[in-house]
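With one protein chain removed, the remaining protein chains of the complex are shown where they sit.
Order of writing sets the labels: A, B, C and D. Residues in every chain begin at 1.
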Amino acid sequence: MDVKITQPSLPFPGSIQDTPGGGIVLSKLDDVINWARSNSVWPLTFATSCCGIEMMSAASAKYDFSRFGFEVARATPRQADVIIIAGTIVNKMAPVLKRLYDQMPDPKYVIAMGACAISGGPFFYNTYSVVKGADHIIPVDVYIAGCPPRPEALLHALITLQEKIRSGLTRDQIRAQFSEDGK
Amino acid sequence: MIRFLKNYFTEVFQAVKSLFLGMKLTGYYFTHPKEIITQEYPENRLTLNLSERFRGEVVMTHDEQNEHACTGCSACELACPNGTIKIINKFEINAEGKKKKAIDAFVYHLELCTMCNLCIQACPTDAIKMAQTFEHSVFNRNMLTKQLNLAGSKLREGVE
Amino acid sequence: MIEEITTAKEGEMVINIGPQHPSTHGVLHLLITLDGETIKKLEPNLGYIHRSIEKMCESLSYRQFIYSTSRMDYLSAHINNHACAMAVEKAMEIEVPERAEYIRVILDELTRIASHQLWWGAMAMDLGALSPFFYAFREREVITDIMEETCGARLTMNYMVPGGVMTDIHPNFVKHVKDFIVQFKSKIDEYDTLVTDNIIFQNRMKNVGLLSAEDAISYGTSGPTARGSGVSCDIRKTHPYSLYSKLQFEEVIETGCDSFSRYLVRVKEMKQSVKIIEQLIDNIPEGDFVAKTKAVIKLPKGEFYSRAETARGELGVYIVSEGGTTPYRIKFRSPGFSNLSALNHMVKGYKIGDLVAIMGTLDLVIPDIDR
Amino acid sequence: MLSFENISHGLHNWLSAIMSETPVVLIELTLVALAAITLFAALGLILVYMERKVAAVIQIRKGPNRVGPMGIFQTAADTLKLVMKENFMPDSVDKFLYKLAPFVVMITAMLILAPMPFAQGFQIWNINIGVFYVTAISSISVIGVLMAGWASNNKYSLLGAMRSGAQIVSYELSAGFAILSIVALTGSLNLNDIILSQQDGWWIFKGHIPVWIAFVIFMIAVTAETNRAPFDMAEAESELTGGFHTEYGGMRFALFFLAEYINIFIVCGIGATLFFGGWMPFHIGHWEGFNHVMDYIPSSIWFFGKTFFLIFVIMWFRWTFPRLRIDQLLNLEWKYLLPISLFNLLLITVIAIKGWHF
Partner (left out) sequence: MGNDELLEKLKELFPDASIEQGNDWPELLFEHAQVADGKFLEVVQTLKSTNEFLFNYLFCETCVDWKTHFNMVYHLESTQYRHSMVLKVKLNHEQPSIDSLSFVYRTAEMHEREIFDLFGIVFTGHPNLKRIILTEDWVGHPLRKDYDDPINMIKL
C-alpha cells in the first residue's frame, strides 16, 4: 500500500531567500547590519530542564552550532542576543525569566524550545505551577516543537531565526507574511 | 632532608608530567583533524538517515485514493497523557442509508505532543504513525496545531 | 522574585547563585553568605522548575504516568521508567519476560554510562576545562544513537511499559552496543589522562567537600555521593531488582569522603556498567518482550514502593492506590533532593570555586530535585 | 626588498621633501595612530577567529565556517553586531567609572604597543627604557578592571575584580623578574638593543637552563596577567558568570573582549622579543651561510610567526587545563614562582657577569 504523509514538510528556511549579490556583498547598510546580527547570535546559557541537554548536544562536537557562530554562550544576559527557553517555565521562574529578558540589550530574540516552553506541553493539564507557554511572559520569535527537539531541530530553529533577522521584519510582520503563504 | 627533597622533586615532576600528558592529548587532536566528527546540518539534510523508529510527529497515513484508516474510535485520545489529540466526529449516511460514525477532524497539537508513542500503540487500525520529520520550527505557535486527516479524505473500505 | 536578604553580618556578603547560573546546571537558587571568598552558609531555594508531577500523576493512568518520570531525572530516564514499571508490576504481580529484563538492564546501564559521561564533561567544564565536555559527548552521542534506534527518542524514551518494553530491540542493537563498548574502552583512558591525573584537577578536588559516612547516611544521600563516603548503598546490590542479583559486578566504594572520591566512584562505575553490559549483550534470550497485560491497568488497593538505582542514587516510587485506574497519591523519592540537603554541610568554610566543584560532584539534576 | 623599514623611511623622506617639519610630525603622528587602531582591530578579529578555530579543532569539531569562506568573517560579524547593540547602562552603576573602565583597559593595551619592534627598524617609539615602560604601563590595566568591577554595582563583578587585582599584582612580580633576567644578560632596557644582542642566536638557546626557567615562568605569569585560563579567575564563567564584565554589554563589552586579545598579543610579542629574538631571524653563531639564508625571510614574518606561536601555546593551555582556585593561584605565585624566579635571577646575573652564556 502506498502511503503518503499528510503534512508536507515545511520548506527549508535557508532556501527561501536568495541574498542579492551572492552572499556577503550587500548594498544597504541595513542589510549589512542584519547580516552581522543574524550571523552572530550569542545564546544565553539558560536551561531549565531536558531541552537543555539537547542544547548541550547541539553544542557538542557532533552537531556543533559553532559553525553558525552560536557557540559564544554567555552566562550573563547583558552580553547575550538570544534566549533559548529550553524547558518548562513554572510560576516561580516566570519573573526571573522576565527579568533576564529585560536585562538583555536590544535587539534580542527568543526561541521557545520544546513542548514545555511552547505551551506547557506534558504539564499542560492538571498542574498548578506550570506556565502554559513562555509567550505568556516574553514575546517568542521561533517555536520548535518536540519533547525534546533533536539538536538538528534546534539548528533548524536557529536558521529560521537567522532568516527572520535577515528579513528585518518584526514578529508580527513575519507572522503575517508566513500565514499568507499558507505555511 | 634528602628524602624530603626527593619527594618534593618527584611531586613536581609528576605534576609537570600530568600537565604535559594532558597537553599531548589535546595536541594530538589538534594535529589530527580526521578526528573531527561534526556532521554538517543542514548540508547533510538529504543524506541524514534517521532511525525508522525516531518519533518526530504523529501523522495519519493516507493512500492514493485519499483514504485513511481512522474510524474515530478515540482510543488515541484516551491514551494520550496530555490531551494532544482531539477527535471531532461526524455522522455520515452511507450507501445503505445507515448512519456511520466518521472523523470530521483529527486535531493534533504538535505544540503539546511529547512523542511518547502511546497513541500509536493504542490505535487498533494503525491509522496513525510516527513520522521522522523534526523541522518543526515556526514563527507562529498556531501553526503547530494541525489537522491530520486531509481535506475530503474518507475512511478506507473494510476498516472497522 | 529574588529578594535581597539583608541579614548579613558586618563583613559578610550575601550572594545569590542562580536561578540562572552556569554552574547550577539548571535553575537552582542558592543563597550563600560569604566572608571574603569563604562560604559561611548556604541555603538552597528550590521550586524554579517544580512542575507538580506528583499532583499531575494523580490524574494519569498507570500507563500514562511513566512518561512524565522521564522528565524528572532526564539523564536517567530509562531507570526512572524502569522503577515506575516495577512498582506497577509488583502491584499487579506481572511476570516480566526474561527478554524484557535483559533489554531493560542493558538500557539502564547504557543510560548510566551516558549520564556519567555528561556529568564528567559538565564537571570538567565547571572547573574551567572545556575540552573534556566535547570528548565526553562524542561517546555519549553513540549511546543516544543506540537509544534512538531502538526506543525512538534520544533523551526521554518512554520505552518501558508495565510488563516489559514497548517494542522489540532493533535488529542492529546488539551490534551497535558492541561497537560502542569497543569505542568506549579505547577512549576511557583519555578521561584519566585529561582530567583524573591532572594535577590542577586533583588539587581542586582532594580534601574538598568532606562528607563523613555518618553524615552521608544522616543526610539521606545515596548513589555515588554516599559511596564516595564509604557507605554501601547501591540498590542493585543491597536490594537487587530485575537481573542484578545474577550479575557479576562490583559496588564501587571509595573512602576518601571528598570530592575526588565521589569523582572516582562515577568514573569507575562507568567501567562496571560496561562489565554488566558485556555479560548480557550476547545472551539476550528469545521470547516475548512484553507480558500480556490488560488494556486498562487497575492496581489493587494498597501501598507499593519500588526502588531503583539511578545514576544519581536511589529513586523510590511510592504509589498509594485506592483500587482505581489512577494512583491516589504518588511520591517520587528523588536522589537529588536528599543529596542537595547535604550541600550546606559540605561547602562550609570552602571557597566559591570549591562550591562549583562540590556541586559538580553531587551531579545535581534540578528537575529531579523539584519534580 | 620591500620591507616595513623601507616603507616608513620612504614615506618620511617624501613628506619631508614636500613640507616643513611640524606638519610632517603631525601627519606622521596621525598616520601612526590610524595604523595602530587598524592593527588593533585587525589583530582582535584575527585572534578571536584563531581562538575559535583552535578551540574547535582541539574539541574535534569544525568551528565557524558559515560566514565567508572558512568563516573568516565570523568575528567581523560579531564585532559589527556588538557595535550595533543597544548602548545601555544599568541603573545603579557608578556612571562615570562604568563608562571609563573599558577605555582605560583598551588605552593601556594600546600604549604598550609603542615600543614594540614589529620588524627591523619598524617601531613606533624607540624608547631607551622600553622594557621598563612595558612593565610599568601593563600594570595600569588592572585599574581598569577594578574600576569596572567596582562601578558595576554587582557582587560577582566585585569579586571578579578583586580576584583580578590580587592576581595581576602578584604575577607581575614574577613576570618582572623573568624580564629582568634577560635585561641582566643584555645590560640594556632598550628592546631594540635586546634584539640586536641576539644576532648570534636567541637567548632561549644562548642562556642555558636558567633562561628556559625564566621563559616558563614568564609564560605562566603572563597567562595569569592576561586573565586567561587556567588563571581566568577574574571571569571564571562557571563561578562568577562573567566576572568583572558581568554588567557590560554591547560595545563596552567588545572593548574588554578586544583588549584581552590585544594583551595576549602584546605579552606574546614581548616574550618573543626577549626570548626568541623578536624580528631577528634564526641565527646560529657564526654560520654565515645559514644566517644569510635565514635573513631572506622578512623580519616582520619572523616577529609575527614567533608571536603567534606563543599565542597558540597560550590557547593550547586554555583548552586543556582546568581552572585553579584563587588561593591555589596565589600560593603558586608566592610560594613557588617568586622564590624560583628570584633564585633564577641570581643565577642569571652570575652567568651574565662571568660571561658563561654563548
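Keep in mind that, in the parts below, a contact is a pair of C-beta atoms (placed from the backbone, for glycine too) under 8 Å apart; a residue touches a chain by one contact, two chains touch by 3 or more.
This one's a predicted model, so the numbers in the text were calculated from it and none came from an experiment.
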item	value
Displayed chains contacting the withheld chain	A, C
Among C:37, C:269, C:314 or C:368, residue touching the chain not depicted	C:314
Candidate in contact with the missing chain, chosen from C:89, C:309 or C:370	C:370
Absent chain, residues of subunit C that touch it	44-47, 50, 52, 54-55, 59, 90-91, 215, 217-222, 231-233, 238-239, 302-305, 314, 316, 318, 320, 328-329, 331, 333, 337-338, 340-342, 345, 370
Footprint left on subunit A by the chain that the document does not show	91-92, 124-130, 132
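In this text, only the chains that are shown with their structure count from here on.
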item	value
By count of C-beta pairs in contact, the leading pair of chains	A-B
Farthest chain relative to subunit B (centres taken as mean CA coordinates)	D
Distance between chain centroids, defined by C-alpha means - subunit B, subunit C (Å)	24
Chain centre separation (subunit A, subunit D; CA means) in Å	38
Multi-partner residues of subunit D (each touching 2 or more other chains)	58-62, 237-238, 241, 319-321
Of all residues in subunit B, the ones touching two or more other chains	19, 22, 25-26, 29, 36-38, 40, 81, 114-115
Interface residues, subunit D side, partner subunit A - complex	52, 56, 59-68, 71, 73-74, 76-78, 80-82, 84-88, 237-238, 241-242, 245-250, 253
Of subunit A, residues touching subunit B in the complex	1-7, 9-10, 12-14, 61-64, 67, 115, 118-125, 133, 135, 140-147, 149-150, 152-153, 155-157, 159-160, 164, 171, 174-175, 178-179, 183
Residue ranges of subunit C in contact with subunit B within the complex	60, 63-65, 67-68, 131, 138, 141, 145, 148-153, 156, 158, 166-167, 170, 190, 193-194, 197-200
